[in-house]
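Take a look at the structure below.
This part shows chain A:
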Amino acid sequence: MRKSRLSRRTYLKGAAALSGVSMTAGCALLDEDLGQETIEGIPDEPFRIAQILFESGPAAFYGEQAMNATDMLVDQINAEGGLLGEREIEIVDRLDEGAGLDSLISDVQAIAQEGEVDMLFSIISSAHVLGVAPAANDQQMPFLVTMPGTYQLFEENPEMDHVVRTAGSNASGAIGAVRMVEQMDDIETVVTIDPDYAWGHDHQEMFETALENVRPDIDIVESRYPDLGETDYSAHVSAIASQEPDLLFSSLWGGDTATFVSQGVDGGLFDQVGEALLIGDTGAPLLRSLGGDMPENVWLGGRAGYQPTYRYDEDEDHQQFVDDYYDRYGEYPGWGAYHDWAGLKTLQEGVERAVSIIGDWPTGDQLMAAMNDISVEMPHGQHTMRGPQAAAPAVFGRPTEDHDFPVDHPLTTDFEFIAATEVNPPTGVPTMEWVEEIEPL
Partner candidate 1 sequence: MSSEPILKTENVRKDFGSIVAVDGVSVEFYDDEIVGIIGPNGAGKTTFTNLISGALPLTDGTIIFDGEDISGLQKYKRVRRGLVRSFQIPQIYDEMTVFENMQASVLSRKQENNRLFTPTHRDSASVSETERLLELFNLEAHADDHTEHLPHGVRKVLDVAMSFALEPEIMILDEPTSGVGSREKNAVMETITEAAVEQQIGLIFIEHDMELIRDYSDRIVALHEGRVLADDDVAAVMNSEEVNQFILEGGV
Partner candidate 2 sequence: MIPETLLGQPFVLGHTFNGLYFAALLFFASVGLTLVFGILNLLNMAHAAFYGLGAYIAVWTLNNIGDITTTMVALLLVLVIVIPLAVFVLAAALDKTVFAPLYEIEPVYQLLATFGVILMLDDIIKYLWGATPISVDAATNPSRQLGTIDLLGSSVSVYRSFVILIAVCCAVGLYLMFVKTKIGKISQAMSEDYEMVQMLGINVTRVRVLIFSLSIAIAALGGALFVPFAVATPAVTLEYVLLSFAVIVIGGLGSLKGVVVASLIIGMVRSFGIAYVPAIELAIVFALMVVVIIAKPEGLFGDEGVVE
């Protein structure tokens, strides 16, 4: 949805590109004398963000959480005066990913053309980010990517200097799961079930490859790929139950996990499997929608510790975030909310860092450069950017009914934490090459 058709301004960005001005890239920018490119002082108008997310379709599950968290956090930041306490943030536009890639790219073009937006923010779909990010980068339009996990984003487009991603890549979830299995006893057979698109296939491939390295004694006896948005898993459930595997691994996410688990419970699936590792982005809203149906022999988690109960008592910021969110929306934040929280935190830090180095409000290029190699404090500890890409740890927990929160659905407890260094490739190493060489701990 594009609410604003802002007045057309002079064609600044495009003209710069047309006249062939080459932009200096990366951190080098920060070290140089940037006199004429900087803007004097802090601009009067707010920092304008266009948010891209699903407002329709199955993935609106995340879109809604992300939108809620962003609205809440922006209000909070602005209540303190805004970025640096001086410049307010305004969400001037929201683009619906449900409109498809054509519309997204064309709208990004329009936004860049109008020059009335300072940064693009969020985005959910891996397929979309692979199309939109290069297009935004071509327009030299800053783009802070918060949710999609595809490891191909920067590996396929290594040149992008106007894009950063504050979410860990899907490697952290898949390899985190392998690290979990590594420590488990009595596991001989595994069945995997993942959604039938690159997200699912990537997860399965990384999981299988790495598991072969660290636990060659374990067999993956079957791999299933239901459609994204499948409404009836009963055939899959029967087929998996018949295998009676020691472990079930799944990267199904959002509503798909909910449907799968509830139909699995119905078909007695979790009595037939030893343990289940559900690493799709699963959080409090999922547990809420499942009600009392969550079996006990599952591990929930994956990239980053995005569970409201994780270090709730130890981390004041986290506690405040969770409570505020609950007060405002009547439910606990899910992964979509946490992802955008990490994004906004990184933006705040990036602005501070840039200003402390150059002494002036940064241009878009400088801001993006400043967000490279930065780290922010998140519930799971330091959330570190390696270049433009975040390296997140993996956290897993058990569902429990036994908690002090004012909701009658299970939340997670008994957390296992796996450090970011264990579940992310070193800087510069392609993900799949690293996965193939992974070694036992």
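Keep this in mind: a contact is a pair of C-beta atoms (placed from the backbone, for glycine too) under 8 Å apart; a residue touches a chain by one contact, two chains touch by 3 or more; residues count from 1.
Regarding selection, all candidates are chains of the complex that A comes from, given by their letters.
None of these values were measured; they are calculated from a predicted model.
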item: Complex member in contact with chain A (any copy), out of 1 or 2; value: 2
item: Complex contacts: residues of chain A adjacent to candidate 2; value: 54-58, 60-61, 63-64, 98, 221-222, 224-227, 229, 231-232, 234-236, 238-239, 241-244, 254-255, 258-259, 262-263, 266-268, 289, 291-293
